[in-house]
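Here the complex is missing one protein chain, while the rest keep their positions.
Naming follows writing order (A and B), and every chain is counted from residue 1.
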Amino acid sequence: MTDQSTGGLPAEEQREAVSNGEAKTSAESLENLIDDSHSAAMFDPSKKPVLTVTDLKMHFPVKSSGLLRRTVGHVKAVDGVSFELREGQSLGLVGESGCGKSTTGRLITRLYDPTEGSIEFEGRDLAKLSQRQLKPRRRDIQMIFQDPYSSLNPRHTVGAIVGAPMVIHGTVPKKQVLKKVQELLEVVGLNPEHYNRYPNEFSGGQRQRIGIARSLALQPKVLVADEPVSALDVSIQAQVINLLQDIQKEFGIAFLFIAHDLAIVRHFSPEIAVMYLGKIVEIGDRESIYKNAHHPYTQALLSAVPDIKQAQTGGRRERIRLEGDVPSPVNPPSGCHFRTRCPIAKEICSVVEPPLLQIDQRHKVACHFASEVGHAPERPVTAPLLGVDEYGAPDPGASPAEIPGDGPGYADTWYDLANNTRGRA
Amino acid sequence: MWAYVVRRCLVGVALIMALTLITFALFFASPVDPARFACGKNCSAEQRDVTRAALGYDKPFVVQWAGYLKGLAVGRDFPLDAEQRAAAPDQVTHCAAPCLGYSHLDSKTVNEMVADALPITASLAIVALVMWLIGGVLFGILAAIHQGSLIDRGVVGGTLVIYAFPSFAIAVFLLQYVAVKWGIVPLPRYTEIADGGLWAWFSNLLLPALTLALLYLAGYVRMTRAFVLESLSEDYIRTAKAKGLKSRTVVFKHALRAALTPLVTMTGLDFASLLGGAIITERVFTYHGLGMLTVDANNSSDLAVLVGIVLLAGMIVIIANIVVDVLYAYIDPRVKVA
Partner (left out) sequence: MTSPSNSFDDGPFLVVDDLSVRFPTSDGVVSAVSNLSYEVELGKTLGIVGESGSGKSVSSMAILGLHDRRSTELSGSIRVGGDEILGKGEEAMRALRGNDVAMIFQDALAALHPYFRIGKQLTEAYLAHHPSASKRDAEKRAIEMLDRVGIPQPDMRFKDYPHQFSGGMRQRVMIAMALINDPKLVIADEPTTALDVTVQAQILDLLQDLQREFNSAIILITHDLGVVAEFADDVMVMYGGRAVEKGPAKDILVRPEMPYTWGLLSSIPDVEADTNAKLIPIAGNPPSLLNLPSGCSFHPRCPHTGKVPGNLCSTELPELLPARSGPTHFKRCHLADPEAVYREEVLPEIAPDLLEEDR
């Protein structure tokens, strides 16, 4: 089998690139950083949104065990999620198992039919289209799956797997499918001559490349990558991440990057949304989330990641410890879903659900006591906006105001936590 | 759980109604005149009409079907024609629910005939079931824990040999050699427990049950082997070994427990569909069970009996299915029937 190299470039160039990189002195390589492809992706606010998701909900019915099997409740897997995905950009979706991140991905690719909300893509609401109307649109939004072993049919050749979308959608004349398949295999760093082999002849990393080639077959504008590397060996993960970055650059594809690994999401996505029990609790650019998180759940998540640098000092690092498990999405806690495990929760949290409040140019957080670690305010910052007192009871003297940043994108004005005033860019 | 059972039973009733409809339709489509066969040889045209009326064959299809369903639900009286019943009250036969029909040839209700035959077939089936389960599971485990060895190959080869022999050949061999020529066991003759006690019942069932069991044994050896091998490769078996459990405990408790689940399903369904195998066995050993009854009814074109047996077999399969599904919930705690 050929020596599989780092990224999407043809293998020859790859090897050259790698060996050049290694041979450079540190000064040279620092210069090189600016145009080198494999450092963390940067946010580009000038790009237009390609996908706008507004108040998306997916409620799975729970049936009773009685004679008639009535619907007795709903698993609110996704419960009012809004975000924007910009052209050629990447939004990372993180959270623990059961938070609804994968369901969100499947809703956007319409593998599920949303209960409510809209998915706006090129002026159309994908959430409202029937399966038949949807078919021609499917080519624009494709998916990369987690498990490269079970997501490829073992009885189909690589050529058949990668070529199937083109045949189904008739985007490429039959005679040229093979040529196109070989091109795609080359793009993902596989030997184009291997189109007639079967998936079991490939390693995990190579299989994931096959899955990526398939997802590229229809030249999509949006790729939903659901845990694309978590099933792979450590050294292979980086190969696939770099390949995805190259593809993003070369084809200008927007990524919804779903992962539980906070470090990988941080590297791949300049914008990150943190989900908990079906809702986005914090969303913002990389700096806001990783250096300036204002939601206690984000803070706890970040502090739970084991850190290699800890080797310098030895021992465990100080961390926010979350007790217990994520509550059941059938019957989530009232008010703020996170309050049962939250170290700073107060009375209002069980009464009023905190809105997703924009607190900086590109930073929104859903917490009554949004603050940096250890600086929780005495009184809920959201109370005046919601027209309630600090215990969550309606305040007759106050009137609810418009919530800054209430929508999928970011507003030009936001709520300044430091002064309790509206700020502006 | 009970809601589930009730729901399944309701579906079962619907299935039985559909089954009667299909069975009726099939027999209606058959080229023979049921009244002629029911009346027997030397039957004059008038006698035939009387028989036809007595069995209701003169009525439209749907009426006959509805009547049959009514019999199943609440029972009915034969002859069906009210005038005939009034004319000869001493010849009226009541067929209690669930009434499977009336055989004019034998002047008996099908229920009576089944009641005579069913215990024989059931005895045969139960003894055979025990034989093939014990044999199948033991040999299957033996082969699995010695996978790849001579023992494994011997057992698997043996199952092939058994597969290769048709059931009637085994039955004839057992009867002619083991019983008649060598006299190892007495000639099998069905004896009720009430008559000869448990041992007489069992020893007389030995050969026919063995014939029937061998039909299934080979398959069960192979299935058990496969299921045990599969569960032996599971992570929890590694855990069991890592705990320091004896290998006997690991195989017979941990691995077999997991392999049992699919086996129970197979067993339930195979048990319900034993009738096919019983026909040959009962014929060779001249046991007057359901199999023989079917053959006889077929030879004499006794449609009423055939319809009754088909329905009975269908009901047994439906009930076995429900029982298996409910058992499943007990065997596998992860399965919630709802």
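Going forward, contacts are C-beta pairs under 8 Å (C-beta built on N, C-alpha and C of every residue); 3 or more make two chains touch, one makes a residue touch a chain.
Given the structure is predicted, the values throughout are model-derived calculations rather than measurements.
> Determine which of the presented chains are touched by the chain that is not presented, and list them.
The chain that is not shown is in contact with A, B.
> So which of A:V158, A:A300 or A:L417 would be touching the chain we can't see?
Only one of A:V158, A:A300 or A:L417 touches the chain omitted from view, namely A:A300.
> Going by the contact rule already stated, which one of A:S82, A:N242 or A:S371 would touch the omitted chain in the full complex?
Answering carefully, the residue with contact to the hidden chain is A:N242.
> Would you indicate which residue among B:P60, B:P89, B:G157 or B:P333 is in contact with the undisplayed chain?
B:P333
> Specify the residue from the set A:D113, A:E201 or A:D233 that touches the hidden chain.
A:D233
> Across the whole complex, list the residues on chain B that are touched by the chain not included here.
The list for chain B reads 234-236, 238-247, 249, 254, 257-258, 261, 331-334.
> Please identify, in ascending order, the residues of chain A that touch the omitted chain?
1, 3-6, 14-15, 18-19, 21-22, 24-26, 29-30, 33, 36, 38-40, 96-97, 203, 205-206, 233-239, 241-242, 260, 262-264, 266-267, 286, 290, 300-302, 304-312, 314-317, 319, 321-322, 325-326
Basically, only the chains that are shown with their structure count from here on.
> Quick one: report the Å distance separating chain A from chain B, using the average Cα coordinate of each chain.
The answer is 57 Å.
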